[in-house]
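Every protein chain of the complex appears in place save one, which is left out.
For clarity, chains are labelled A and B in written order, and residue numbers in each chain start from 1.
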Amino acid sequence: MKRKILSPPVLLLLPAMIIIVAVILLPLLLSLYTSFTPFKLTRPDTFYRFIGLRNYERLFTDVYFWAAFGRTFVVLTIALNVEMMLGLGLALLVNRAIAGQRTLRTIMMFPMMFSPILVGFQFKFLFNDNIGLVNNALQSLGIAQAIPWLVDEYLALFAILTAEIWSSTSIFAILILAGLMAIPRDPIEAAKVDGCTVWQTFRHITLPYLMPFMFIAMTIRSLDIARAYDIVQIMTAGGPARRTELLWTLISRTGYVDANMGLANAMAYISIFLSIFFTWYFFRKLMAARRYMGGAQ
Amino acid sequence: MAVVTLEKVVKRYGPLDVVHGIDLDIAHGEFVVLVGPSGCGKSTTLRMIAGLEDISDGTIRIGDRVVNDLPPRDRNVSMVFQNYALYPHMNVAENLGFSLKIANRPKDEITQRVAEAAGILGLDDLMDRLPGQLSGGQRQRVAMGRAIVRHPDVFLFDEPLSNLDAKLRTQMRTEIKKLHQKVKTTVIYVTHDQIEAMTLADRMVIMRGGQIEQVGSPMDIFHNPANLFVAQFIGSPPMNLADGVVTDAKTVRLENGMELPLTADMAGRVAAGTAVVMGIRAEEMVFEGHGDAGAQSTRVDITASLSEPLGNESLVFFEFCGREWVCRMFDPRPVEPGESLGVHLNMDRVHLFDKTTEIRL
Partner (left out) sequence: MMVSHASRKILLKWGRWVGTFVAMSLICIPGLWIVLSSFRPNVEILSKPAVWIPENINLDHYRAIFSSDPGQGAVPVWNYFQNSMIIASTSTLIAIIIGMAGGYAFARYRFRGKNTLFLGFMLSRTVPGIALSLPLFIVYAKLGIIDTEFGMILIYVALNLPFTIWLIDGFFRQVPEELGQAAQIDGCTPWQAFWHVEFPLAKSGVASAAIFAFLTSWNEFALASQLTRSTGSKTLPVGLLDFTSEFTINWGGMCALAVIMIVPALLLTFVVQKHLVAGLTFGGVKG
């Protein structure tokens, strides 16, 4: 047998590996290095000054950072859970619709095509305290006072969450609907014959079957979790007065506005681990659910 | 059409040997069936001949060419897969003509050869259908058509009938046999079904654990199995077995103490004191009053445990020497479980296998 230098799979994967390494891995190594320096864009000489973990130390004592970190975590948790519940509800509704299911599904995909930046802008427009649709509607209903949606801390977070949920519920709904449509009739009918109520059938047959689909949606969604940056950046830019600051807007401000690259990179690393944590968590759930379904079939 | 030669062919997956250096000569125009239980290396061997698996060691020749390093396309073989592997996006005519199109043959030659193959297999009315619109038997035929269109040197069949129902399988078996008689190309056919192997083969190759156990014509293998494994694997119902020892008195003493007289010929071949496994096929035993077991027969008494009437005969099951035996009752009568019966064993047809080496004595 003649020996080839590179086996076919390596050859096929090589371009992909080169690109990922060159455009993502190497820059990340660079940013890991700069996170150990006081690098400022305005002062190139600082690139070579090594200060060890001082950036990280600073972060760990920084109240603003921890506030942003905590807020990010809470916002993501709320958003993902609400999106999943709403997605499930929506999928169940559409699944039971007798007519026009295709049309409904098409409408459901609508928000998926919206760029997050567009979603942010759209809700900034709707929640505008002066001319926004929401306040206009409330006023027409007789509530005279204009509500400062994007100014008050909690209202602003509520508005941001609304935008986030609007844009991402559909991916859950679509995947769960695909799962619903693929459920075999037999187990459901068997459960009915065995005397299960509608709720019991849902709880013990339908829901376990849907789990892998929910986790795929979660995994896909968590890959893109930082898209929330786009929405927040345009709706409030972390303001007013940092009251809606998320990790990502903080990174952007520190890195580009304050030109403090070293510190921003240290934060970026923490945000990367946060993303990896979410993805890894759901990916493992997906694997477990898949194995479970595999055993059931 | 060609001679296919395998010399010390080995297939290795990492440290694991799946095929242990097999030798095989296949003559021009011969129909050879590789048969054995799953995992015996028969499919791997076929795929090495096809070029779908690398050959770890040894040589494979088709005609006088060593094909070890040739890609599948240069070996001029064609193959029918277990799941047919029809191209789902091409209709029957396109499926049949695909290999010729790839070879850049002129259009009218393609049309003519496709029509010829379709004619042989009765596919003329199906030419515009997609594989998804065909029944199992039709797909099978298209797969065979695709193989013959190329006029290959060798046909390779990889368990082609295992996805068909029983009736269709029998029918297609006959068609494959007829096809071979018509085109007279060398065929290498892999199956785990010994009946399929028996009915189709000019020569059978029995494999186990990556090794060839026996090569021979179906009748030869049936009557003279080389070892215990072949004896059990070939024939349905499987051969009945009992443990025993050959004695000085030219008998075999079975585990239950019963002594059966051996033929002079057999006793001459096997030394006294040899621990053996005795085997006899269901056909070589006759129930009292249901025929004649020949001059060398000996009678044993048994208690029937179950009978399966098949119409022209019944299969009667009983326990013998701690094993389940089965015997054919020709010209059958109803048998109740628990009924006592006398059986004559044709000792002329008894096989003795060495208990340790399992080789036939």
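Here, a residue touches a chain if its C-beta (ideal position, glycine included) is under 8 Å from a C-beta of that chain, and two chains touch if they have at least 3 such contacts.
Since the structure is predicted, the reported quantities are computational estimates derived from the model, not experimental observations.
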Option touching the unshown chain, where A:66, A:158 or A:256 are the choices: A:256
Sole residue of B:27, B:103 or B:306 that reaches the chain not shown, by the stated touch rule: B:103
Touch with the omitted chain, as defined above, among A:10, A:143 or A:288: A:10
Interface with the undisplayed chain - residues on chain A: 7-10, 12-13, 15-17, 19-20, 22-28, 30-31, 34, 89-90, 93-94, 96-97, 104-118, 121-123, 125-126, 130-131, 133, 136-137, 139-140, 166, 170, 174-175, 178-179, 182, 212-213, 216, 219-220, 222-223, 225-227, 229-230, 233-234, 248, 251-252, 255-256, 261, 264-265, 268-269, 271-272, 275-276, 278-280, 283, 286, 290, 293
Positions on chain B where the hidden chain makes contact: 50-52, 71-73, 77-79, 81-83, 85, 87-89, 98-99, 102-103, 146, 150, 156
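We take it that only the chains that are shown with their structure count from here on.
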Chain centre separation in whole Å, for chain B relative to chain A (CA means): 59
